[in-house]
Structure formats: structure tokens, C-alpha cells
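All protein chains but one are shown at their positions in the complex.
By written order: A, B and C. Residues from 1 in each chain.
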Amino acid sequence: MDKLRQRAAALLADGTVTLVIGYEEGTNKPRPIFCHTAEEAEKLIYSSHCIHNLAVYLTKKELMGTGKVAITATIPALRSILQLAIENQLNEENLLVITVTDKEEVKEFANFAEIEAYIADFQLKLEGKEQEIIDKLEGMSREERFKFWMEEMSHCFKCYACRAACPLCYCTKCIVEENRPQWINPWAAPLANMEWQINRAMHMAGRCTGCGACGDACPVGIPIHLLTRKMMEDLAPEFGFTPGQPSKNGNALSTWKADDKENFIR
Amino acid sequence: METKYISKNGLNEWFSQIVKSGKRVYAPVKEREQVEFKKVQALSEVADEYIQTTQSIKSAVFPRAEVLFSYEKESGKVNVEDFNPDTVKETVLWKIHPCDAAGFKPLTAIFNWDYKDKLYNAHLEKTTLVTFSCAKADKSCFCTSVNGGPGNTAGSDVQLTMLPDGGAIVEILTPKGEALVQLAASAFENDKEEDKSKYLADVPQMFDVEAIKAKLATAFDSPVWKEQSERCLGCGACAFVCPTCACFDIQEDAHGSKGKRIRCWDSCGFSLFTKHTSGHNPRAVQSQRWRQRILHKFSYMPDRLSVLGCTGCGRCSRACPVDMNILEHLTSIAKK
Amino acid sequence: MSEQNIYLPYLMTIDKITNEAPGVKTFKLKFQNEEEANAFNFKAGQFGEYSAFGEGESTFCIASAPTRKGYIECTFRETGKVTSGLADLEEGSTMGFRGPFGNTFPMDEWKGKSLVFIAGGIALPPMRCVIQNALDLRENFKDITIVYGAKSVNDLVYKDELKEWADRPDVNLVTTVDPGGETPDWKGEIGFVPSIVDKTAPSPENTIAIVCGPPIMIKFTFPVLEKLGFKDNQIYTTLENRMKCGVGKCGRCNVGKLYVCKDGPVFSKEQLNNIPAEEY
Partner (left out) sequence: MNNNNSEFEPKIVAFVCNWCTYAGADLTGTSRLKYATNVKIVRFPCTGRIDFMLLLKAFAQGADGVIVSGCHPNDCHYTSGNFHARRRWITFRGLLDFMGIDIRRIQYSWVSAAEGAKWADIVNTTVANIRELGPYTEYQKVAEYLDKEEYNG
């Protein structure tokens, strides 16, 4: 941790970067912090409890300013950064990506290619709890699944924390704010909530990097991250992707193959 | 005001009489690792071991989505069907906290500011508030800093303070509360003159709200808003769990010739909340929106409506995905 | 009488539709219920929520004068979901109206003074209500000057009324269009509103200036008026913040601690000095 603080303080002190986005101690668990000075860098921490995907801030212009920004990225954040880079949302010149390795070494990435090489060693796996819910759902009848999700969706009050916490939800005007046509009813009701989640998942198809930030952010505890997570597991073999390894060959829905499955089409 | 005692069995009897009377009863229920207010039928459904429900109970008087009126178009003409207050059911809010009851005062101030809101009032009139004083609190709680307290009776119709024997001290505070007690009058016994304060949680006062108000009067251009809001993601979680946030949107649910006009929750934290048709947005960045949230609750509302827009329930701090702890932010403003 | 539902609109019949400019229409509206019509009263400057059933509500000022009874008018530009829904309506069809809301221009205080109206583009409607009102009570006021500008000749609204005002000897009307917006036979001024105000140079002596227009126009007109000697309490404008309820509840139109829907939409420059400029 000291190494990270020292490095961040040095970067800020010598003007290499104008901002370091990292983690500090929060009320119950670590939370994001924006360090503008070397003194503030003293608050930085890094541990397995740091779960926020800080990549979410990289597309917010008013926070990033015009100078170079350093970010301490966890593995899920690195995946998001890579996906954002593929979608041309990041400026390589103005970003210094830092991570802390298992051996507590501070690692700085010179470019996005290095990130790609680094995360290739980390396989994205479903966590025990996620697998448990997916197994439970797959064991259900269709009617039971519908009931499960409708019950879950009835809790949603449309705070859009899922959207706000997702690094890849960076549209300045979201589909739910469009009203001509108004695809998704803006009020909170189970159907409108489900339609919103279906849209979110579809817009994430092949882009989601499986960080789970949406599910973590949900204040009413709906396991919405499973929608995109399950989709990833299903689509990966179908379309030849590896979950958690952003593909440079376009995302699932912007590309196609002549021999894509069509056994469900008459 | 009258104080009585009710035994554990008496409590069961009273509760079943309330349900039997046909009133809807909303109470905290533990489900999916969350405690939320739900419609209940039996006392056994009511949650026990928890500090605070995730959401406030404001939805009882200000639903997430509500039909203001409905209409039908017929060859150029429109027939309108007004909201009918008779459709609103008598409701009992069981085991809400004193901070929940306190939340109704600012809501009423907003919804009845000059123009009386018929829908809100219809709900409120038919709602009876049964608060349970708080025996426990956590570090997000700060009711004592905003003129409240774990045994505060303001706003409640009846307040219960649970006793170790499973019974409770019953403070009957309003005619509505009295009427609720009358549903099972024999279940109540004479006051045992227990000292209520012995059973209340210790919630230390963290700041002087008057001092904060004074500071905020000149804080509009302060750098504090940007400093505090940098990590804010701009979601609406804080507003939607808040017992006093009342911002709403008016929307249309139209199908062919029929339709409904709907009021639904909205939040000043959303980026498009204030955006003009012209494209100009007076609150274009998150720091401005965070400022609005704090100033509205702690400066504008006291100024304009003579009521504080915060009850210290701490829900926003607990619900925030990035730990925008309001208590911490307020104490830091107080110290500046 | 039982409590009224403040969100329930009056039902109005569209009596007449006037196409003012590309995408800009004026509706003349009559109450369908006679009792409501008779009980209805408003003052210059107030606004309402106009609804197209099936689309929603939109906020505009009442563009006709309270001195002209039996109807109200609104003028709007087709921009979003609701205004397009309204624009699709035909004469004779039904729409909704809630109002009047907000404060008013203090016309009683202005008695015996000269009035200078300065408007740009689609902002003439909020002012037209005051102009009509002042012309109907012409003897109450001294000189009346109107400076009105739009992007192009085509974009000028209330063309018939402009002609009427131009013909009146007791009104000094100056119309202008942005450079490039003129037609070959354009007889008015060419230039932006602030510079035309400067050129017209109304005297600040016992005069009230009323300025309505896009924020950028207002921003550049205030210094011109100041230069001409107008004090802050002689200048009035309206704020056009986003609104939904119109009655101080939905929380959208806060500018500092003021609510545009209740404390406004009419503000003197003196009042504006005390509220944060970035919020409008």
C-alpha cells in the first residue's frame, strides 16, 4: 500500500498527472477517492475489498479535466478500460493505468496492449453465489423463472444505479430518456422495470465485461448483473468470444457470421 | 395524550383486530436479505432484527407511480375520469420509526404549499402511523442532529416502546391513534410507569443543524460541492429511499384512445432533470446537482416551508453505491 | 365543494389555429365548460400547463391579454413529444389546460410610466400578453416602444399584429432580423436585438424595460440597458426553467431558493441579482 501511495504522490507532485482515481477507507468498506494533491494520495488504499469499478469515471468529462489522469484499476476495471478503449472512448495519451499485483507490486501500463496481455492471465469465472442463482433459475420451470424475475423487478424503483455504476453505460442520453418513441415507460412498475433491464442487457450484449458493478450498485438487491453475465456465458461459445476478454473484432451484435445458428428459424 | 401498557399477547390481539377491521397494514418484512415495508396479515411476518428498512414508507402517501386521472378520447372530444379519493384504502403503517413519522411533515409541507394536493391528502387522511421507538441505531443514524430522536413522537398517532417482557409502553398521541387502540380496547392495560428513555438507543448528536443552515446560506459558490460529489455516480438511489424527497415527473400512459396521466418519482440527481427544451441545462454537472440536494433539504426548505428536509434516517448513506455518506458530508460542512 | 385535483386540466376546444412561422403555431382556446370559463381569471405574465391527451403536458405562458375575455391563446414551437402532439391537433378538437400559475407583471405599479418591450424570436408570446394589456389600457401609460427581433423575416411571429402595432401612432415598433435573415423587400432593421436596442436608445426616464428572449439575448441586452441608464429595478424579464407541475411541488424549477413556477416567471433584474445566475 505504501508503494502505491508513494507512487501516486510522486506522480501528482511532479505533475505527471493531475488526478489519481483510487480507493480510500469508507464507512463500511473502501470507496472511490479523487486525489488532486500528493497529500490526498496518503489516503489511498488497495485491497481485495476494493470492489468499485473505477473505470466508470473515465468517461465523465467534467471529472477528468484536460490533464493526464491516473487510475488504480482492479482486474474487472482493467477489462472495462480495454472495452472502453476498443469503443474509442479513451485517450491513451491522457491516461495512466496502474494496478497492484498479487505480490503487492505497483504495476503501470504503458499502453492498452499491455493491459490486454496482463488480463489474459485472469480468467473471468462465475462466482459461487452467482452460479448458485443461475443453477437455481435453470432448474426452474419457465413460469417459475418469470415469477422470480417479476418479483425481483417489482422491487426496482428505477434509480438507475445499475446504469450509473456501469463503465460501459456512457451514453449522454439513454434509451429510457428518449420519448419519441417512448420505448420504456419511465415510471417504476414490474413490466416497465423488466423492459428497462432487457434493454440494458441487450445494449450490453457482447460488450459487458462481467464486473458485476450493476448488481453491486442496486440498492434493493436485484441480481441484475446475472442477466448480462448469463448472456455472456451463452454467447461466448456461440459467437466465439471469451468472457472477460474484450474482442477487437466488434461486439456480438455489430458483427455476424454466415453460419450463425439458425435452428430456431423456420 | 394517554399512556398505556400492552402485553405480548395483547399486542397480538390488537394487531389481529387491526387486520380484521379491513385496514391494510404495511410493516417491515425481511425478504431476500433486505427489510422492506410490505402488506402483512400477521404479526409473525413482521421483521425483528434490523436497524432500518432500505426504503422509506413515503410510498404509502406518495406512490412510485400513481394515476392522477384517466381519460378517453372520442371523435375530437375527451372524457376525463378524475382521481377518486374513495378508492383509497384505510391504511396502518406498523412499526415505522420515529424518523419515518417525522418524514410526513416535510412531505405535507411540499404537497400542500398553497395548492393542496388532493391525492396526497387522500392517502394521508386514511393513514395511521404506529411508530416503534428505536432500541438500536447504527452509525448512519443521526436523527438527534436534525431535531428528532429515537423516542420522538412528533407525527406519530401511536408510539410503542418495546419492553423486555415482550410487551410495550403505548403512547396514544392523536384521535386517529385512539381510534386504532379502540379496535381492541381490552388488550390494553394501565400504564406501568416504566421509564421509556431506558429503552431508547443512544444516538449522539453530530452537528448543530442551525449552524449548518447558517453556513449554507452563503455556500452556493463553495468548492465543497465539487469536492464532495466527485465520486457521486448520479443515480437516484438516495432520493428514492429518502422519506422526504418528493420530486416527481408527470408522464402519460396512453394506449389508443385511452390513457392515464401518471405521476412518478424523479430525482434532482439525474442529469436531465432540469434540461430545457432548448438543450440548455442549468445543472449540467453532478456537483451542481449534489449542491441542490443538500441546499434544498437544509436551506431552501427551512427557508420557504419552515421545515427541514431531512429526518436523519440515514437511508441515503446506506443505499448509496459509492458511500456518499450524508452525515459525514454535513459534519464536514459544519466544521468548515 | 370538495378539494380540486390540481393536476386535472380544464377541457378546452381549439377555436382557431394560426401558423405564425415555420413550426410555430398559435392556438385560440375556449373553455368547454361555461362555469369554468366565467370563473377563470388571470393576469399578464402568468403561464399554464397545456396538454395533448396521449402525449403529456408542456409549459407556456398565456399569450393573450386578460383584458380580452372569453378565450386564451398560446403560442408554441414544435420541438418535443408534447408540442408535436399539440401541433397535430386540428381546429375543433379538445386539449387540456391547467392554470393560471405563477406571478404577474406589476402593471398597476407601471401606471404613468413609459414601457419598452424587447423580445427575441419565440419570446414575443409572453410579452404579447403585456403589450395587448397595455394597449387596451393605453391611457395608463406614456410612450410604448417595442423592439422585436427574430432569426429571419419568416421567423417573426404575430405578423398581423406587428402590422397593426406598426400602424398605430402611439406605438414605436422596431423590428429586426439577424444579418442574413432579411428578404429583398425587408424594411425593418438588420442586426441582433441588443445592438438595435442600443441604436433605438430608449430613454430610461420614468420607463420600465421588459426583456424576453433566449438567455444569450438577455445576457447581451442587460448591459446595453445599463449603459442607457436603466436601473435594475426598471428592468423585468421572465425565466423559462423546466417545469412539470406548475404549482411548486415537482422540484424542477428551483433557481436558488426560488421556484420559478411560484415566485416567477416574472423577475426584475434587481431580484435576479440575488439568485444564482448559473441556475437559469
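The rule is short, and it goes like this: contacts are C-beta pairs under 8 Å (C-beta built on N, C-alpha and C of every residue); 3 or more make two chains touch, one makes a residue touch a chain.
Keep in mind it's a predicted model, so treat the numbers as computed, not measured.
Trainee: What chains on display are touched by the one that is not shown?
Mentor: A, B
Trainee: Of A:Leu19, A:Ala70, A:Cys174 or A:Ala201, which residue touches the hidden chain?
Mentor: The one listed residue touching the chain not shown is A:Ala201.
Trainee: Which of B:Asp100, B:Glu230 or B:Asp253 sits in contact with the chain that's absent?
Mentor: B:Asp253
Trainee: Using the document's definition of touch, tell me which of A:Glu62, A:Glu105 or A:Glu144 contacts the absent chain.
Mentor: In the complete complex, the chain left out is touched by residue A:Glu144.
Trainee: From the list B:Val67, B:Ala154 or B:Ala201, which touches the chain that is not on show?
Mentor: B:Val67
Trainee: Applying the definition given at the start, please give the residues of chain A touching the unseen chain.
Mentor: 137, 140, 142-150, 183-184, 187, 189-191, 194-195, 198-199, 201-202, 205-206, 227, 230-231, 234-235, 238-239, 252-258, 260-262, 264-266
Trainee: List the chain B residues touching the unshown chain?
Mentor: Per the touch rule, chain B residues meeting the hidden chain are 63-67, 83, 87-89, 91, 122-123, 126, 253, 255, 260, 262.
We adopt the following convention: only the chains that are shown with their structure count from here on.
Trainee: Among all chains, whose Cα centre is located farthest from the one for chain B?
Mentor: C
Trainee: Express in whole angstrom the distance between the two chain centres, defined as the mean CA positions of chain A and chain B.
Mentor: Between these chains, centre-to-centre, one finds 32 Å.
Trainee: Multi-chain contacts in chain A: which residues touch at least two other chains?
Mentor: Chain A, residues with two or more chain partners: not present.
Trainee: Could you check chain C for residues that touch two or more other chains and list them?
Mentor: 80
Trainee: Of all residues in chain C, which touch chain B in the complex?
Mentor: 3-9, 11, 51, 53-57, 79-80, 83, 90, 92-94, 96, 214-215, 240-242, 244-245, 247-252, 254-257, 259, 262, 276, 278-280
Trainee: Within their complex, state which residues of chain C touch chain A.
Mentor: So the residues of chain C touching chain A come out as 80-81, 84.
Trainee: Under the stated contact criterion, what part of chain A meets chain C in this complex?
Mentor: Residue positions touching the partner: 179-180, 182.
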